[in-house]
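Reviewing the structure listed below.
A single protein chain has been removed from this complex, and every other one stays in its place.
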Amino acid sequence: MQKVKIDVRNLNLTIGKQQILKDVNVQIPDKKITVILGPSGCGKTTLLKSLNRLIDLYPEMKVTGSIMLDDIDILHTKEDITEIRKKMGLLSQRPYPLPMNIYKNITFGLRISGRRKKRNLMKRVEHYLKQANLWDELKDRLKDPASCLSIGQQQRLCLARGLAVDPEIILADEPTSALDPISSTAIEEKFLELKDYYTIVVVTHSLQQARRIADHVIFMYLGEVVEQGPAKEFFENPIEERTKAYLKGLFS
Amino acid sequence: MAKFKNIEEKIFIALMRLSTGIIVFALLLIVFSIIYKGLPSLSWEMLTQTPKGGFYFGKEGGILNAIIGSLYLSAGATLVAFVIGFPVALFMNVYLIKYKRFVQMVRFFLDLLWGVPSIVYGAFGFTLMIFFGMKTSLLAGIVTVSLFIIPIMVRAMDEVIKTVPIGLLEASYSLGATRSEAAYKIVLRQCFPGIITAILLSFGRAIGDAAAVLFTTGYTDHIPTSLGQPSATLPLSIFFQLGSPIAEVQNRAYASAVVLTIIILIISILSRYFSKRYEKHRINF
Partner (left out) sequence: MTISIILVILLPIFLATGLIIKSQPILSTNEFSSLLFSSEWKPLSGKFGLLTFIVSSLWVTFLSILIAAPICLLTAIYLTQYARRYLLRAMHPVIDILAGIPSVIYGVWGILVIVPFISNYLGPALGKETSGYTVLAGALVLAVMIIPFILNIMIEVLKTIPDALKEAALSLGATQWQTVKRVILKKAFPGLLSAVSLGISRAFGETIAVLMVVGNVTRIPSGVFEPGYPLPALIANNYGEMLSIPMYDSALMLSALVLFAVVLLFNLASRMAIARYEKLQ
């Protein structure tokens, strides 16, 4: 029985009168790639953003239920939420480099936690850029503004930046949808490498991408979890009718 | 370290709340102090009579000359600005929609013109007056003020008209409308409340401005009966009365200020009302 890293129980989320997430119960396994799949508007991005409580930014969203991360209910905990957020790195649909140079982007998370020693920071920059396969390209350009990188490079930079705070989990919201095929493949391969060290949750609307990288699948439709399980079983022996229809491409 | 983070944030949040409060307080202070000081001196007589002999020494009369004068002036200027400005706004968004660069440039120019202080328009208007041999008159004032409010009128209408999506225009062309017909009938209908708001906004600016009329419209105790006569205006009436050493006259200045403030508040409320209606009734694409 694999370890469950995040356990979501009875999660309900509403904006005004609209219910975005209906009674969501999912278990996200440790150190595996979990893909949240479903047509647009089904609530998958909202679910992802609840996991690190980014929904706090939107006070109109009302949430009930619990999200257990290592025995702490992050929805109701009294602990500092910024510490909890550091356990999870976020990769968005489009890269959002911070308005500073490459070096400062990577070290941002470290500097705001108070770590200032230049030598240590430099070591980390090298380490994480190497992890993202950017070190050779960028080692002489660390003081350049991050905005002058190509979009594929920016996304890898955001990945390096997120890894630099030593998270345990990586949350990715359609991370390759804005990228060209080569950069997309680079990100997917990186995830496959990283899953030995991190729990990865990827939101995607691409069935092909899910087939390529998923160990575990959660299929959502209109705010509900329709089916979830190990990837092999999901793709080969789906149980629900809606799942079968989706896999056949009857709706996307 | 965490503690420092929090203290800094708390201080700034307090400062932010204070700033927001200061702004609201300033508005309330302005409105209340004007009304408080001016209302006692406001009388029916003030509103319905022109200055009689000795008015400026504290005797009878009222500011009707200024009220009517201002209304004539602002209405005239708004009309002129509308007649000139509405076609420009339409032109930019219907005929010239293909020439995006040009339209951008025109918008840029208009924004620049918007920033020019009204006293510059006043000085220019004065120059024009002398050039054409006009005396200080309602006409000179209308010309000057309309120049001043044309950028405001055009840009405000432009903002409204540019939200009409090109699809609507195309639909009407395909139904056989010529460009003019499409322009006037359909665009006008769709944007009507927004256009009213633009007109109200311009009218409000026109009636409140003193610097543009200072050189050009003169001042008189009578209600003007033709465009060639000088005219009193509310802002100038406030200004001149305030400068008097006689307390009675100063109080009248405050009362006049109340009148002007109330006019502006009414215009403000009306334009909010119309833009709300705009939101409700327009078709959302």
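Labels A and B are assigned to the chains in the order they are written; within every chain, residues are numbered from 1.
In this section, a contact is a pair of C-beta atoms (placed from the backbone, for glycine too) under 8 Å apart; a residue touches a chain by one contact, two chains touch by 3 or more.
Keep in mind the model is a prediction, meaning the values are calculated, not measured.
Novice: From the listed residues A:Leu90, A:Leu121, A:Leu149 or A:Val201, report the one that touches the chain absent from this view.
Specialist: Residue touching the chain left out of view: A:Leu90.
Novice: Out of B:Pro51, B:Gly204 or B:Pro224, which residue would touch the omitted chain in the full complex?
Specialist: From the options B:Pro51, B:Gly204 or B:Pro224, the contact with the absent chain belongs to B:Gly204.
Novice: Pick out which of B:Ile67, B:Val145 or B:Ile238 touches the chain that's been left out of the picture.
Specialist: B:Ile238
Novice: Please pick, from B:Glu45, B:Glu60, B:Asp111 or B:Glu170, the residue that touches the omitted chain in the full complex.
Specialist: Only one listed residue reaches the unshown chain, and that is B:Asp111.
Novice: Tell me which stretches of chain B touch the chain missing from the display.
Specialist: Output for chain B: 5-6, 8-9, 12-13, 15-20, 22-24, 26-27, 29-30, 33-34, 37, 84-85, 87-88, 90-91, 106, 108-113, 115-124, 126-128, 147, 150-151, 154, 201, 204-205, 207-211, 214-215, 235, 238-239, 242, 253-254, 257, 260-261, 264-265, 267-268, 272.
Novice: Considering the whole complex rather than only what is displayed, give the residues of chain A touching the chain that is not shown.
Specialist: Given the touch definition above, chain A has residues 49, 52, 54, 57, 59-60, 82-83, 85-86, 88-90, 92-94, 96, 98-100, 108-109, 112-113, 158, 161-162, 165, 171 touching the missing chain.
To be clear about the criterion, only the chains that are shown with their structure count from here on.
Novice: Can you compute the centre-to-centre distance for chain A and chain B, using the mean CA position of each chain? Integer Å is fine.
Specialist: Going by mean C-alpha positions, chain A sits 52 Å from chain B.
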